[in-house]
Every structure is written in structure tokens, then in C-alpha cells.
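Every protein chain but one is kept in place in this view of the complex.
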Amino acid sequence: MAADKNRQDRRQFLGGGVRTVGAMALAGFSGFLAGQSGKAEETIWQIDPDVCTTCGNCATYCVLDESAVKAVQCFDLCAMCDPCPGYFDLGHRERTTAAENQLCPTGAVLRTFIAEQAGVPRFEYYIEEKDCIGCGKCVEGCAMMNGSLYLQVRHDRCVNCNQCAIAVACPSQAFRRVPASQPYLMKKKALAATQRRGSS
Amino acid sequence: MRRQLRILSGLALLLLLVAGAGAQELLSRPEIEGHATPTAEFPEPRSASLEYTDVAVLAVALGLSVYLALVRRSRRGLFLLAIGSLAYFGFYRQGCVCAIGSIQNVVLALSDSSYGVSLAILAFFALPLVATLFFGRTFCAAVCPLGAIQELFALRPVRVPAWLDQALGLAPYVYLGAAVVYAATGTAFIICEYDPFVAFFRLSGSANMLILGACFLVIGLFIGRPYCRYLCPYGALLKPLSRLSRWHVRIPPEECINCRLCEDACPYGAIHPPTVKQSDADRKAARTRLVLLLALSPVMVAAAGWAGRGLGVPLSRLHPESQLAERVRLEETGQVEGTTDASDAFYSTGRPRQELYAAALALHERFSVAGMLLGGWVALVIAVKLIHTNLRRQRTEYSAEKGNCVSCGRCFWYCPAEQVRLGLIENVDVVVKRPPAEEGKS
Partner (left out) sequence: MTESKPPQNDRETLHAGRIAAWRTAAVRSSYVAAVFISLVALLLLWDFSGRLVKDPLDSDAYRQLRGQLAGSQDDTALRETIRAEDVRLRENYFRQRRFTQTGGWLALAGALVLLISIKAAATLQRKLPSPSPAEPPHDRETRRSNAARWAVAGLGVVLVGAGVLLNSTIRTELGSATAAGSKSGPPVAPAVDQSAVGPAPAAAAPAGAPPSAPPAAPPSAPPTAPPAAEEMAANWPRFRGPGGLGIAPAADLPTAWDAESGEGIRWKTPVPMPGNSSPIIWGDRLFLTGADEQRRVVLCYDAAEGKQLWETEIPATPESGGKVPELSEDTGFAASTPATDGRKVYAIFANGDLAAVDFEGKVVWTRGLGIPKNAYGHASSLAMWRDRVIIQFDQAAPKDQLSKLIALDAATGETAWSTPRDVANSWPSPIVIDHEGSEQIITCADPFVIAYNPADGKEIWRCKCLRQDVGPSPTYADGILYVASEFPQMTAIRPSGTGDITESDKYVLWIAEDNLPDTCSPLATAKHVYVMASFGYLTCYDAKSGKLLWEWESDDSFTSSPTLVGDLVYVFGLETCAVISPGGEKAETVGKGNLGEECVTSPAVHGGRMFIRGKEHLFCIGKK
């Protein structure tokens, strides 16, 4: 009986020691990582539009039924072209909003007449976000001109999966983690255009 | 061709011509009087402070779970807490900030100094581990949403044969090893990619993952918590910690009377009966095996590590760079026709093929090392398990095996001593005393 008691005591002492060491090791490990990461922010997913090839995977691979990726217009870069290759199908006959002329499969690009300059009509092109499915067809079309349209992960929709399903399917590795404080990326030329306009 | 470009009108042709010039020079944006350039809206991501709300909820839930399991001994409380956790971490947070997945963030942060892991994720990784070290797997009981959903579905559990349970119980360690390899190499977070329940939490997902999740739930009707027991890599970490825990749930509140009523109460096969003295011959055999295994295990680990080196190529195939290099090589040597989106994207970057090949070969090397470590790890796990089967611990009462017990509290109700504690019956003899008819029969 005394031997049993002894053994039990020994066991408890041993267990206590292991636990203390384990807890300290865990705490140390966490502290080390926390220190190493410094003030590491939460990261979120974003598309680098300079790398994106508009393959269309964003529309199909997002875990959400309605993709978190949508087209975005950089108005500073848009040349207000008429016809706009991001709006019109290449085979269009007339520049109207008729279905057979449009490129967007959901009619999510809006074309608004602004003014006529020296006989050239000027239009502004907006993305109707609730209709956009992120297929990137308009982005691909727009790339023939200035490339002011580009795809971005919209963070009001993105659930920020630890492993983004679109990132896995992205053929050009355009998806990357960005700090949550700078949640959007811009094309280099879009950035330049924005800065130019900002300064003038 | 996915998109047929039909160049029909001269206009379109003109467009293309302009596009050729446009590659170098941008068309300038016309200045229109009275029309200000609009700006696109960029919705902000979820605020960072909410991240700390998650941590706070986790801490509170963990505390509650410990309290309910160890102090209140309330199965109903734990059950309600599980539903609450499922609602918050599962359906509200859509399964993404989770202790299981955080393993990978931590590993990646360790291997890649440019990747920072946020304090919230670190807390999600460490808090349950610390709690388990002291109180057992109360995290699994009612905090983890994956555990919770399976807990709800464990309706008609059958007993898994002990031998199968023991063997399958090693799978989480293999999975953990693979997850660490892929996280450390920055390849992918496979635990998250193949999380079977996250599609339910989001009420959408790829058809494959929904089907996989449904399979797990259906299996979970009959085999309690299949993911937790036979796959969960975080459980693999919790198991050994739980064995060390200081305060762990006990089936009886005080003394066990060995009434055997709880024998089949555990749907997860964690309740073990009191041990019987081993025969001398068996003990001797066990000792011989133990010595043999102890001597053999370093050899096993070394051999598996050596063999694991050969897995460099297959392991690296999950890495996009390696996949791309193989594809480009196949296209270059004419073994496949046509191109893929990925190879097209690669060609358009103008990056030399040889550079890609060199990168892929470097990956092979890297993964050979990873394969060696993985092989060694798996062999180590198997060796430890084999050694463990030859060790014995004396049990004088029905008790929950600390490693496998998830502190769900299902067994409490079966214990007469517990019923006495709750005041449901006056003393244990009410239920334990055998009816005289039965005695007469025997």
C-alpha cells in the first residue's frame, strides 16, 4: 500500500513536471513566433492584375456560389473608348445595348453616354457589381486598349479561406496574400495613371 | 478554343490595330467639362478588431467547456455549447479561423520568415493546446465546430474493433506530417483544402467537397466522429497532450463501483475496463518484443527516411511550379498536344524554360528532404505505437482513455454514482442490484 502510494506520488510529480515544461515550451514557442512575426497583420487574398491572365477560373472555382471576384474599373485609366472592346463583342454590328452586341454574359457592364467631343461620343463604363460574376471577359477585351478593367477579390464578399480555392486553380499564380491594411492591388500602369491625375 | 474571337467587321480589325499600338502607348483619357472622373469603390475587409473578438469567443468557450465538463459535469451544457460553437465558428465565421488549419499558418511562419502569422491565429493554435495540457480535450468536446457537427450526428454509434481503431488512429499523424510538409514548402494548405465540413458552414462549395462532407456525416451517424478520430491532424497534437493532462474528466464523480453500466456508453471507444493481471508468459513475451522493438525502431526510422527520399518527385507534384514545369517539358518534347492556361500564362511571361526547369528540379531536391523527414516521421509514429502496444498500465476502474476521450460527457448519465450526485436516485444499489430472477436463472 505504501509502495503504491509512493508510486502514485512519483507519477504525479513526474506528470506535473512534464506539464509545466510542456506549458512553458508552448508559451515560449508562441512567444517566439509572435516576436518573429512582429506586428504581422492578418493576410487576405488578392489578385495581382499585372499577372492575371483572365482565364475565367475566378468565376468557377470560388467556394462561394457567386464568386467573390469581380471586375473593377479604374476610371483614371479608362479612355472612354467607343466602341469599347470590353463592352462590345468583337463581332458586334451596331453600338447598341442589344444582347447580341454585348460581351458580358450577365450584362453587368453599364455604358453611359457622357458627352460628345469633336464629333466623338464619349461613354463611361461602370461595373454593376451585383450582376458581375468575375468571368473576366470584359477584362480580356479591355486589355486590347488601355486595360483599365481588372479583376479583384471583393472583400465584402470574400470569406478569406485559409487556402483560397481559386488560388489553387489560378494558372498564373496571380493570387497572393496581402496585408489586410492594403487589401487591393492595382496594375502598375493604373497606379501611374491615378497618380498622374492626382497630381494634375 | 474557349473564346472564339470572330473578327468580322473592319471596325474590329481597326481595334486590333490600335491594340497593337496600345501595347506601348496608352490612349489618354479625354477631359470632359462638367464630368468628374468617378472612382471605383473598394469595400473594406472585415475589421481586424473582430479577429480579437474571435479569440475572446474562443477563450470563453474553452473556459465554459472546461467548467461544464469538469465542474458541472453537464452533458446538456456541453451539448448546448457545442451548438453555440457550431453556430459561431461554423456558420457565422464560416469555418475559417480554426485551430486545425492554424497548424499550417504556424508551420509556414516558421519556415518562411517573410510570412507573418497574426496573433489571433497564433492564439487559435496555442490556446486549445494549453487547455488540453491541463484539462484534456475539452476543446474537441464543445468548441471545435468540426467536432460539434460530428457530435450532433453521432446518433447510432457502433463500436469499431479495437485493432482497427488503433491502426486508423495513426492516420492523423500521417496527415499531420503531410500537411506540415506542404505548409512548410509553401505549396498549399491541404488541411483547409480538404476540410470536409466547411462547405456546409458556407452553404456552398464545390460539388466534390459537399459530397465528401455528406459522406463523413453519414458515416458519422454510425461511427462517432470519424474525422476527429481518424483524420484530424490537430487531434493528433491534442492526443499526447491530453494524456498528460492534470485534471481530466472522470466517468464517476467519486469512486467507481465497477458496475459496468458505462462499458458501452462511449461512442468513440474511449472507455477502457479495469485491467486484469497479465500471465507470466505474456508478460515475458511482451518484454522481449519491447526490447526488440526498441532496438529495431531506429533502424525502421532510418530505413523509412532513406526510402522517403525517393518521394521527392511525387510529393513535389502538388506544387504549382513543379506541375507547370512538367507540363511545359511535355509540350516542349511534343509528348502532349496543345497548351493549358497555365503553360500559356508561363509562355507569356517570357521566363526562360530552363529557369523553370531548374526551379522545379530544386523543388524535387527540397521535397526529397521533406520526403525523408516525412518517411522518418511515419516510421517513428508506427514504432512508438508498436512499442506502446507492449506497455501496460494498471487500471482498477472503468475509465476514459485520456488520449481518445473528447470530454463530451455522454458517459456521465450511465454512471449510478453520478445519478446519486444529481439526486436522481438515492443510492447506487437501486440500479446495480441484480434482479433476483436473473440470479435464479444462472
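As written, the chains take the letters A and B, and residue 1 is the first residue of each chain.
Here is the rule we use: a residue touches a chain if its C-beta (ideal position, glycine included) is under 8 Å from a C-beta of that chain, and two chains touch if they have at least 3 such contacts.
Small disclaimer: the values here were computed from a predicted structure and weren't measured.
Trainee: According to the contact rule at the top, which chains on display are touched by the left-out chain?
Mentor: In the entire complex, chains touched by the missing one are A, B.
Trainee: Using the definition of touch stated at the top, determine which of A:Ala34, A:Ile47, A:Val63 or A:Ile133 touches the missing chain.
Mentor: In the complete complex, the chain left out is touched by residue A:Ile133.
Trainee: Among B:Leu27, B:Ala40 or B:Leu170, single out the residue that touches the unshown chain.
Mentor: Spelled out, the listed residue whose C-beta touches the missing chain is B:Leu170.
Trainee: From the listed residues A:Arg7, A:Arg93 or A:Arg197, report the one that touches the chain absent from this view.
Mentor: Touching the chain that is not displayed is residue A:Arg93.
Trainee: Of the residues B:Leu212, B:Ala307 or B:Val369, which one touches the chain left out of the display?
Mentor: B:Ala307
Trainee: Which residue numbers on chain A touch the omitted chain?
Mentor: Looking at chain A, the ones touching the missing chain are residues 56, 59-60, 65-67, 89, 91, 93, 98-100, 105-107, 133, 135.
Trainee: Tell me, which residues in chain B touch the chain that this view leaves out?
Mentor: Residues 6, 8, 91, 152-153, 155, 161-164, 166-168, 170-171, 174, 203-204, 207, 259-261, 263-265, 273, 275-279, 282, 286, 307-308, 310-311, 313-315, 317, 325-326, 329-330, 333, 335, 352-355, 357-358, 360-361, 364, 375, 378-379, 382, 385-386, 389-390, 392, 413-414, 431, 434-435, 438, 442 of chain B touch the chain absent from view.
Just so it is clear, only the chains that are shown with their structure count from here on.
Trainee: For the complex, give me every residue of chain A touching chain B.
Mentor: Within the complex, chain A contacts chain B at residues 15-16, 18-19, 22-23, 26-27, 29-30, 33-34, 36-38, 40-44, 53, 55-57, 61, 63-65, 72-81, 83, 85, 90-93, 114-115, 117, 120, 122, 124, 126-127, 137, 140, 144-146, 152, 154-156, 158-163, 165, 168, 171-173, 177, 180, 183-184, 189, 193, 197.
Trainee: Quick check on the complex: what are the chain B residues that touch chain A?
Mentor: The contact residues of chain B facing chain A are 2-3, 5-9, 11-12, 15-16, 18-19, 22, 26-30, 32-35, 37-40, 42-46, 48, 51, 94, 96-98, 101, 104-106, 109-110, 113, 115-122, 125-126, 129-130, 133-134, 188-190, 192-193, 198-199, 202, 204-206, 241, 244-246, 320, 340-342, 344-346, 348-349.
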